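All remarks here apply to the structure that follows.
One protein chain is absent from this view; the other protein chains keep their places.
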Amino acid sequence: MSKEVPTNTTTAWAASYEEEPSQASVPPQANGVTALKPLGWAPVNWAKANLFNTPLNTALTVLCLAILWFTVPPMVNWLLLNAVWSGSSEACREAAGACWSIIAVKHRLIFFGTYPYEEQWRPFLACGLFVAMLGISGVRAFWRPALSVAWALVLIAMGVLMWGGILGLTYVANDRWGGLPITLMLSVFAIALAFPLSILLALGRQSSLPAIRTFCIGFIELMRGVPLVSVLFMASVMFPLFLPEGVTVDKLLRALAGLTLFTAAYLAEAVRGGLQAIPKGQYEAADALGLSYWQKTRLIVLPQALRIVIPPIVNQFISCFKDTSLVTIVGLYDLLTAATVATTDPEWRPYFAEVYVFAGMIFWLFCFSMSRYSQWLERLANRYTRR
Amino acid sequence: MKTRLSALAIAATLSVSALALSGTAQAGATFDGVKQKGYVQCGVNLGLYGFSAPDDKGKWSGLDVDVCRAVAAAMFGDAEKVKYTPLSAQQRLPALQSGEIDILARNTTRTLTRDTANGLNFAPTNYYDGQGFMVSAKLGLKSAKQLNGATVCVLPGTTTEQNVADFFRANKMTFKPVVIEKNEELHKAFFSGRCDALTSDASQLAAIRAAETPNPNDYVILPELISKEPLSPAIRQGDEEWANLVTWAFYAMVQAEEKGITSESVDSAMTSPDPDVKRLLGVTAGNGKALGVEENWAFNVIKQVGNYGQSYERNVGTGSKLKMPRGQNALYTEGGMMYAPPLK
Partner (left out) sequence: MSNLIQALNSARVRGWLYQGLFLAGALAVAGYLVSNTLTNLANRGVATGFGFLEREAGFEIGESLMSYAASDTYLRALVVGLLNTLSVSAAAVVLATVLGVAIGVARLSSNWMVGRFAAVFVETVRNVPLLLQLVVWYTIMNRLPSPREALEVVPHVFLSNRGMKFPVLADHPGHGWAFLALLAGIAAAIAIVRYGRRRREATGKPFPTLPAAIAAVVLPPVAVFVATGAPLALDVPALAGFNFEGGGSVTPEFTALLIGLSVYTAGFIAEIVRSGILAVPHGQTEAGLALGLSPVQILRLVILPQALRVIVPPLTSQYLNLTKNSSLAVAIGYPDLVSVTNTSANQTGQVVEAVAMMMAVYLVISLCIAGFMNWYNRRVALVTR
């Protein structure tokens, strides 16, 4: 988890620390440089001021240009110019570039895994609804109670689409689900379920009752101390052994439980940060008003604390989204697993790189837009707190 | 008033446990349990082409998958009544032990430890294999005993890591293993020259060579087979009825091949005068009752899944992209090891 900061424009003073790694040998320079007078063509002036203002900056600019020169043309050639876009694997063997035909042939396996082929419009529609809903939830104008109703409706619609069994849709058990729907649902439900749990854990960690406090600290540190892979493994493999004979729990649900508990431990620490940021006077004022613990928590503490922790929550969501790629260890067909399975076909095995690039781009698209969004949220939060 | 928190925590704990217990109930004995829920829960490989992998349309197919389909056909008369649980190598034994799956058809080598300490029972071997080495032809090697000091790419999961170590120790040689979990990654590492030798089941090596190299003659498979790998479907101990059904559903496929009955010819075979065929197909009743299923169980298996030879050719043999020869897996009448005891 990282702490995001607003993307402020570079300030002048910061420039003097750009040589920090080699501070001993290179004297700082930007401080003493006077701005060049704007003469002549504007782009040239801009370049002079931003790229070639000091010898060191000139050297760095040249280095960057050199790296671009050696990497970009071969990449463009491989990705686009020499690439094969459709056709058989034979056509690919001749070509020098990427073989995107494998995506053309396998994209439905990658996106939807083992979901029945004829019915794959259903997960497609469900994913579309889901992403649209995520987008709408990000807009401030829609932050009102009706949104939760809309979410409930969309989730019901998704459930109907994915499972079927009514409205003339054939029933599809969730062991056939795979690909993008699994990745999306695991991450969103994990974060949604982890959120209330994390508030309880964070409050418990601050509690004055030693048994509760110890339990919460123990749980948080345990979860944060072990790799997610082992948590998933325990949840998926060991959990059935804990249950009485004859009782089983769905595999998807078990992985979700593991992911939720893991995420909750991390979120709890973020929420604790928010709780600690509230001035002591607020607690004292609430006590003076005679509010009970829960009134105080609900009316005074949480509304202030949670606003602070919205950006870390989005960051945790990004982590969670990427972490779903680990559920392959418990045999779930997430996007990345489905992508690797697509490369097991002997006919297409040489073109694994294309599949990885494709999967990487999908992940990047989701994570990047969310990380941009979290930065915007942070600026919004800062606008409230800075008066 | 802070104390209400603890009440809430208890409530949370209880609701979590309640959630945990709300799963589907399952009867103790596997046979009855499967019959009751109406499908076979089958543990398979996440993706091992030819044995169990989803095709482009997301439908499971492969030699291991066919075992599960045969059991479903025998039990329910419908080979589609199977639910697949893809399993990683670490998961597979606990998944079977815990009752999550009914059959484990995931290229698992039958060993004494697994048969005893791990609480498994094995059905008949559906694929005989042995571990060998493949090396680049450029090295000019003639025998695996020349591999002293080599780096060897190993796929973990079955008993391969131990076999290689045993072989090198027995011949007083040393080697460096590179152990990678995913077949594709492992093959990539070998073909790019990360390892001097790739060790895997010998038949697999031939298939890998045929499918993944531009010129198969660039690689040679060394003559030594260093292990026996009888890949067998596994079931839990303690349910003889279920063990019988799995065992004989597979034997029915082998028997059908021996008798020349295919999924196409099985209808006409119903009128065959051969007493063995009559018993197999349930024209002469008895076998079904003994197994606790319908008398036409074997008919359904052959009709819907095919005989063993058909399954082999379709998934790993000449009809597939792997093009593996029958070798040890031919019928005993043709020099192989596939042999069904009499179905009577």
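Which chain is which? They are A and B, in the order written, and residues in each are numbered from 1.
Here is the rule we go by: a residue touches a chain if its C-beta (ideal position, glycine included) is under 8 Å from a C-beta of that chain, and two chains touch if they have at least 3 such contacts.
Fair warning: this is a prediction, and the values are worked out from it, not measured in the lab.
Q: Would you indicate which residue among A:264, A:286, A:326 or A:341 is in contact with the undisplayed chain?
A: A:326
Q: Could you tell me which of B:77, B:177 or B:292 touches the chain that is not displayed?
A: The one listed residue touching the chain not shown is B:177.
Q: Which one, A:60, A:253 or A:380, makes contact with the chain that was left out?
A: Touching the chain that is not displayed is residue A:60.
Q: Please identify which residue in B:156, B:216, B:288 or B:327 touches the non-displayed chain.
A: B:156
Q: Touching the absent chain: which residues on chain A qualify?
A: So the residues of chain A touching the missing chain come out as 1-5, 8, 10-21, 23-24, 27-28, 30-31, 50-51, 53, 57, 60-61, 64-65, 67, 208-212, 215, 221-222, 224-230, 233-234, 237-238, 241-245, 318, 322-323, 325-326, 336, 353, 356, 359-360, 363-364, 367-368, 371.
Q: What chain B residues would touch the chain not displayed?
A: Against the missing chain, chain B presents residues 1-7, 9-10, 13-14, 17, 89-90, 93-94, 97-98, 113-114, 117-119, 139, 148-151, 156-157, 159, 161-162, 164-166, 168-169, 175-182, 185-186, 188-189, 192-194, 196, 236-238.
Keep this in mind: only the chains that are shown with their structure count from here on.
Q: Whole-Å distance, chain A centre to chain B centre, using C-alpha means?
A: Each chain's C-alpha centroid was found; their separation is 37 Å.
Q: Touching residues of chain B toward chain A in the complex: what are they?
A: Against chain A, the touching part of chain B is residues 1-6, 8-9, 12, 20-28, 46-49, 53-60, 83-88, 90-91, 94-95, 97-100, 182-184, 187-188, 207, 211-212, 214, 321-322.
Q: What residues of chain A sit close enough to touch chain B in their complex?
A: The contact residues of chain A facing chain B are 93, 105-106, 108-109, 112-117, 120, 173, 175-176, 178, 197, 200, 203-204, 207-209, 211-212, 215, 233, 236-241, 243, 245-251, 292-294, 328-333, 337, 340-341, 343-347, 349-350, 352.
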